[in-house]
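In what follows, a single structure is set out as structure tokens and then discussed.
Of the protein chains in this complex, all but one are displayed in their positions.
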Amino acid sequence: MSQIVNDFSVTVATVNGSGSQSANNILMRSIFKMGVPVSGKNLFPSNIAGLPTWFSIRASEKGYVGRKPSSDIVIAMNRDTIIEDFQWLKPGGLFIYNDGLRTNPEEFPEGVRTLGINFNDLCKEVTKSIQLKKLLVNMIYVGALTEILQIPEHVVAETIEHQFKGKESVFEINKKAVNIGREYVKENLSKEDWGIKVEERNLTRDKILIDGNTSGALGFVYAGCSFASWYPITPSSSLAESFEDFCNKLRVTSDGQKQFSMVQSEDELSAISMVAGAGWAGARAMTTTSGPGISLMAETIGLMYFAEIPGVIWDVQRMGPSTGLPTRTSQGDVLAAARCSHGDTRHPVFFPATPKECFDFANLAFDLSERAQTPVFILSDLDLGMNFWMSDRFEYPKTGFDRGKVLKKEDLEKLESFARYADVDGDGIPYRTLPGTDHDLAAYFTRGTGHTPEAKYSEAPDNYQNLMNRLDRKWETIKTMVPSPEVREGKDNKKAYVYFGSTDLVVEELLDIMGEKDVSVMRLKAYPFHNDVKEFIEAHDEVVIIEQNQHGQMGELMRAEFPSLARKISSQTNCDGLPLCPEILATNLKNRGQHVN
Amino acid sequence: MSQIVNDFSVTVATVNGSGSQSANNILMRSIFKMGVPVSGKNLFPSNIAGLPTWFSIRASEKGYVGRKPSSDIVIAMNRDTIIEDFQWLKPGGLFIYNDGLRTNPEEFPEGVRTLGINFNDLCKEVTKSIQLKKLLVNMIYVGALTEILQIPEHVVAETIEHQFKGKESVFEINKKAVNIGREYVKENLSKEDWGIKVEERNLTRDKILIDGNTSGALGFVYAGCSFASWYPITPSSSLAESFEDFCNKLRVTSDGQKQFSMVQSEDELSAISMVAGAGWAGARAMTTTSGPGISLMAETIGLMYFAEIPGVIWDVQRMGPSTGLPTRTSQGDVLAAARCSHGDTRHPVFFPATPKECFDFANLAFDLSERAQTPVFILSDLDLGMNFWMSDRFEYPKTGFDRGKVLKKEDLEKLESFARYADVDGDGIPYRTLPGTDHDLAAYFTRGTGHTPEAKYSEAPDNYQNLMNRLDRKWETIKTMVPSPEVREGKDNKKAYVYFGSTDLVVEELLDIMGEKDVSVMRLKAYPFHNDVKEFIEAHDEVVIIEQNQHGQMGELMRAEFPSLARKISSQTNCDGLPLCPEILATNLKNRGQHVN
Amino acid sequence: MSTNALGLDRKSYMGAKSTLCSGCGHDSITNHIISALYKSSIDPHKVAKISGIGCSSKTPTYFLEKSAGFNSLHGRMAPLATGAKMANRDLKIIGISGDGDSASIGLGGFCHLLRRNVPMVYIVENNGVYGLTKGQFSATADEGSSRKSGEINTYSSIDLCSLAIEMGCGFVARSFSGDAKQLVPLVRAAMEYEGTAFIDVISPCVTFANHPGSTKSYDAVKERKFQLQSLGYIEAKEEIAVDYEGSTLVELHDGSKLALTKVDEHSHDVHDPQAAMKVLIEAKQQNEFATGLFYFDKKHSNLVQDESLSVKPLSELDESTLRPTEEQLNEVMAQFA
Partner (left out) sequence: MSTNALGLDRKSYMGAKSTLCSGCGHDSITNHIISALYKSSIDPHKVAKISGIGCSSKTPTYFLEKSAGFNSLHGRMAPLATGAKMANRDLKIIGISGDGDSASIGLGGFCHLLRRNVPMVYIVENNGVYGLTKGQFSATADEGSSRKSGEINTYSSIDLCSLAIEMGCGFVARSFSGDAKQLVPLVRAAMEYEGTAFIDVISPCVTFANHPGSTKSYDAVKERKFQLQSLGYIEAKEEIAVDYEGSTLVELHDGSKLALTKVDEHSHDVHDPQAAMKVLIEAKQQNEFATGLFYFDKKHSNLVQDESLSVKPLSELDESTLRPTEEQLNEVMAQFA
């Protein structure tokens, strides 16, 4: 068979709680260290231990990172799914299985290249500790695979040392396990059968391998976020937890004072209410959550909108409705975020597409939130947030914080009066003071009820209508402040694709597959829509929005916003919980009839 | 001056907590008893006592009930607002004020006909009790007014007896107060100054005078609702409370067993969760609330959608966002209801327009909710819910309950298997069993997570996509089950007005004022949109939706749903908390530029 | 094959295979619930299992396959169960929750359900952590205890039993997932109590809270646990064995009894809320787990009684009962004419 170089995927089928994560990381990072672009996806169940989990690693010189429908190599470590796991294998692929699991090769499909390895037996050579065995068994398949892929021993060794930095004691035993795996393959698999290899390249220099949640967490640190309250929920918990970790490293004074505060709240209602309190009092405050949390936060988010309090809500989307699939990805909270709460509310929403944007948007979101004095959402998703992506290194922010229109004591001293909700500048955005400001003019009364420009309670009809109109004026201002879309004009104006968020990660490959590299595409970065969005749609005859939800939520927002263009706008949706697969998406787009959603 | 007959409005300016409500009722009902259509609106503050309140009564032979920008007679009982209250008076109108309040007539605007009455002095003739005086003072203005309007004494007397039925002891004292008012007017106001009168007609026979909340409550009783859980919130509390009152009269067995259950919950999250529990267990269950409650219920409503549990949520809308104006009307929860919760959820919504529809829709909503196994919203508003409207008498429901696809023990005995979420009939609606069903096939496991047709937990992608697609199929079925819109085709296809809910109460007058009686109009009764809605829009060039909210929420839903028609659809919004005023609305519609919302 | 009074074998009370971590305390509780219901010959068709969200809340799938079940929302078991019970008063409701589910997000619902005294069994499978989201502290984690990561809990912990007494609950007990002898009779008694019967079951999370710093690990529980009474369940028809001489007998609604036999020096009056509180406060101060029945109050009226609820379940009332007559409608109409 022909040799595949730097373009393949491997799936490891195992059970969760088996400690395979660090082995998979080492595998992935070893490829990365070879200078070859790589990405990793974990498909895991919503429980803690013992159920099937699949980790897929894709290496691609072109930098493609989309999910592959099948893999070149499958490593089957889970007895319960071993037959089912053949479905992950590409025709002609190699199926490595743990034959220490009382498997019966006679049940295997015919004509498939298989390699049984008795990992359990091999592991006995490495250690006697049952605890350690459970972990090291995984390092043996790392060895087997890196041997097949012809990744030099020293690269794997370096990766191990990187991975276990600070735990020098485990270096040797891990290396030993790897080598046992390598030896086994050398002895038991004929070279011709390998077929796939990693060749050194120079494509990962200055890149990092990171997940979106860690990136967002770091972004919040550099965005000056100093207060966070959160309630644990998959797949967002790791964002909050790594924010705390980063702060503990980067935001503690030498005498131990923490320049941040983090409260694990009793529920999401309290989490967002603490954020509102902290934002009101002048801290950059955020919360992390997922769909169910957004539903629970709706009332307080409405208050923040109406009382004009900044705060950022990071939603790592998972499959809805309801509890849905906590460990599956989705873009199903677009409407829930943009229209969160009753009455006439609407909110800016950012759609980061890459780890780098996770980092950058944390900062942009706070700038917008404090400038516009309104809650701002960031919608990531499980795929972007919890999986591993190659990314450019994050850049140190070029601009300082925009803390918006805050009047300090010194400012008040120059004023004769202060009206909290007056539209002094005509942009719909009023000035605010912070509680604790040492000046008689500073104090005002915040409320979620009708209020005059002077922040007094009022039921007067004109006053209310004026207030609502000013908030609309502010909305118009916000449109000028959100990032413009990323546009690539195609060869003609007939068709265009629009997408947002993590879908970006598959678009290049998608267009390649479809042979439509010259079609116009636009990536939305934020809602409300920048004026360029409208212009782009105006310029094209038909616009298809690629969405990872059921009802074409972005399409709904767009049609509502652009009535005269609505007939052009439809959505191609996908709602099965899996990260988008470019091949499948391409087929769906081709087969697309008049199904307008 | 010319004589006005049966077409006028009166505004009583007072403070809340002053007990004027029953006086105003008697005034209103006396006109009604004269056979003249009448309506009453209370404009009250969000506190309990001591702040300005205005009650306006409108009599109209044409049956017009919209808010008038000004009144023919103003009765000013509130010292604090007496000057301001002149603004309620029509040019040429009569201003009656309490001159026992240390008012200074020199501050009054010039050229206005005024009549000072020292109500406090007059009241001394009626009673010595301070408590009673506070109430009876109001009966004196009833006397004054009924005299001016030439409503015969016996009519007022009968109304008093109707009002205080069961409290015979207070008949006489009230009548006495009324007569003192009548006498005073006779002696102090020259006949020529009266100018306005009520003449007997036959236009209220078979009609009732009722508010929407009471009507909805009665509707729920006749709809067989047997469980309600609610958390008090203006303006919905009276619906829950009168439901309980009616049940205590109509649903208690002779030995005192209550055939209903009513739990005042600790918050809205619990209220809707109790409804979900009761709906799951097989009762017709409902909750009443207003905007903030909808926000708080979002998570459970998503669960009900996804786990397919019936239940009805009655939202008496008030001004949002946030706490907004608790005592002002709005249609601002259209989107919050239709798209309540995260993930891809959507819900049927009814828009009752009259007290009669409040009664009827309670029943329709339960039929739909149980048939489709999904939560259903009813969106009333403060104007419809708490103000007094003339209505046709409610008709006894012609059809029995539709309890939907419920399999009982007997049904199960004929089956070999039961799959809770299987689409047996192809309409997207599965069969359910109730907990407690005495059969081995009956039990299934309900959850808000991904599930197979057999109600087992599943993360399988195909299964999830199939489930979402079935729910969409169900949505299509629902479209065939909602009431069709009320359509009146106009003379041409150029322009059409669309409206919903309590706006209906002003449309006839609006068209009259605009001279557009022959324009096409369509009243929406429910979401999702019935197919006739689409046809109507297709048939017209321009469609203006009249909405009592800020962002044109119904327009948003419609443009999202009908992309090819979206460019025709725009909204004329009003968002100041007051009930619609046909005059003002007419002007706004005429002045309407290209403002597309 | 042995069967119970209904002719059902123990298997009829089992459910799907557990997907919890092996060794999880919750699985033991599942087992004891199965034993209790089997022994008490409870008709599975009449039971409804309701839970919130969490590892603990998953367990209703693992027992009583023949009963209706509802794995609802995080923190909403209590109101959901309230609605279900009022809709069908004949249902025997077993509510299963976790410490996160009941003491954090569901605290309001928990307290208010107890105030109303909704007839049902309410079990919290208490491990001091959020198992399903990977081991963060819950509100029942003891002050000063630590997470696997080393982080120390500085907040006051919530004692669900003293809180339950505070809220007027009339059946308040604590047990341990590993103690079948204690838990099985408690569950059996709870099933016959005419109000909310609350049982807080310490249930170690082997994955996230079984380390030395945890006060709810198997080792910690073994070390710190003591029994207030040894428990025996006496069925209504059963004669009272001589063994129970000197024991306190707590009588339940169906005539069955829970026999409380003195252990060591412990003897508090289970009918005295103040005495129960004292036991709880002292155990806490001495860093011990008191287990057993803390408080029992038979006379307390429950929500079904308070509401004079129809004897026939609301869910079984049909149109002829639920919809008043046309005549009655006309009478109402007349009032508004």
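First chain written, first letter: the chains are A, B and C, and each begins at residue 1.
The definition used in the following text is that contacts are C-beta pairs under 8 Å (C-beta built on N, C-alpha and C of every residue); 3 or more make two chains touch, one makes a residue touch a chain.
Here the structure is a predicted model, which means the values were calculated and not measured.
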Partner chains on view for the chain not depicted: A, B, C
Residue of B:S56, B:S237, B:Q317 or B:T354 touching the missing chain in the full complex: B:S237
Hidden partner chain, touching residue among A:N104, A:N188 or A:Q259: A:Q259
Candidates C:S22, C:Q274, C:N287 or C:N330 - the one touching the absent chain: C:Q274
Residue touching the undisplayed chain, where the options are C:L73, C:A139 or C:L252: C:A139
Of C:N117, C:Q136 or C:S310, the residue in touch with the unshown chain: C:N117
Chain C, residues in touch with the chain not shown (by the definition above): 104-105, 107-108, 111-112, 114-117, 139, 143, 154-159, 162-163, 166-168, 273-274, 277-278, 281, 301, 306
Residues of chain A (touch criterion as defined above) contacting the omitted chain: 207-210, 214, 218, 221-227, 229, 246, 250-251, 253, 256-263, 265-267, 269-271, 273-285, 299-300, 303, 393-394, 396-397, 400-401, 433-440, 442-449, 456-457
Chain B, residues in touch with the chain not shown (by the definition above): 17, 45-51, 231-234, 237, 264, 266-268, 292, 322-323
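Keep in mind that, in the parts below, only the chains that are shown with their structure count from here on.
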Chain-level touch network, classified as line, ring, star, complete or other: complete
Interchain centroid distance [CA atoms averaged], chain A/chain B, Å: 44
Where chain A and chain C are represented by their mean Cα positions, the distance between them in whole Å: 39
Sequence positions of chain C contacting 2 or more other chains: 73
Residue list for chain B, restricted to those that touch at least two other chains: 269, 299, 303, 307, 447-449
